[in-house]
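Here the complex is missing one protein chain, while the rest keep their positions.
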Amino acid sequence: MATKKFMFINRKAPYGTVYALESLEVVLIGAAFEQDVSLAFIGDGVYQIAKGQSTDGIGMKNFSPTYKALGDYEITKLYVEKESLEARGLTLDDLMPLVWEDEDDDYAEKPSIRLVSSAELAEVFDDQDVVLSF
Amino acid sequence: MSTLHTVNKSPFERDSLSSCIRLAAKGHSILLIEDGALGAMAGTDHSDMVAGVMKDVSVYVLGPDLAARGMSEDRIIDGIQVVDYSGFVELTAKHDTCQSWL
Partner (left out) sequence: MPFEANGKTFETDEEGYMVDLGSWEPECATVMAALEDQPLTEAHWEVLNFLREYYDEYQIAPAVRVLTKAIGKKLGKDKGNSKYLYELFPYGPGKQACKYAGLPKPTGCV
């Protein structure tokens, strides 16, 4: 099977709706097919990977630690739209430091998050074979 | 008649908060819950709109919903009061009616 480029676009804040969790589950299940997978966080989707999430008070499972496992699933390209962060008064420092381990480089930790402008992200989208939006 | 308005949608995604702010009368209260809690953050594209209504309307945010989304109480708009679930109940009891901007 030829490898295709898959892009999962995440546009919703976590917990208020089920989109964020659904997307994450599809991504993890899809990882078994060993395709070239990227994720993008735009709009309220940037809140999905915000640091310091604590759901004890709302009685829901905190699934933010699972984003840290994406590297183990060989998902190492997480695009974050700069304009979306700025509109929300956020910076990269407000996001979890997501990394992947490069086996070929003595398990060196490398950053997964790529901060891009809307224009740059448009080009990344244009280069995909399959785009799924959540 | 005093009304408690609750907004549970992100201001970036829906116009629930802007509609509520436009139509809430002086002396009313607005409580931001669920994704609506994101509207309480300072330094966003919507912060000025929220801060602007606060001379006429008391604005509250549900703390557990902020915490779930990783948003620190230290970075909410000045003057917004953080409440917990029992505070939510007290607000409901204190007002004559409750209007949910779904």
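The chains carry the letters A and B, assigned in the order they are written, with residues numbered from 1 in each.
Everything below uses one rule, namely that contacts are C-beta pairs under 8 Å (C-beta built on N, C-alpha and C of every residue); 3 or more make two chains touch, one makes a residue touch a chain.
Keep in mind it's a predicted model, so treat the numbers as computed, not measured.
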item: Among the chains presented, those that the missing one touches; value: A
item: Absent-chain contact - pick from A:Ala2, A:Ile29 or A:Ala119; value: A:Ile29
item: Chain not shown, touching residues in chain A; value: 25, 28-32, 61-63, 65-66, 68-69, 72-73, 101, 103, 107
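Quick note on the criterion: only the chains that are shown with their structure count from here on.
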item: Separation of mean Cα positions, chain B and chain A [Å, integer]; value: 28
item: Footprint of chain B on chain A - complex, ascending; value: 12-17, 43-44, 47, 50-58, 60, 62, 64, 87-89, 94
item: Chain A partner contacts - residues on chain B that touch it in the complex; value: 8-10, 12-13, 34-36, 38, 41-45, 47, 63-65, 67-72, 75, 84
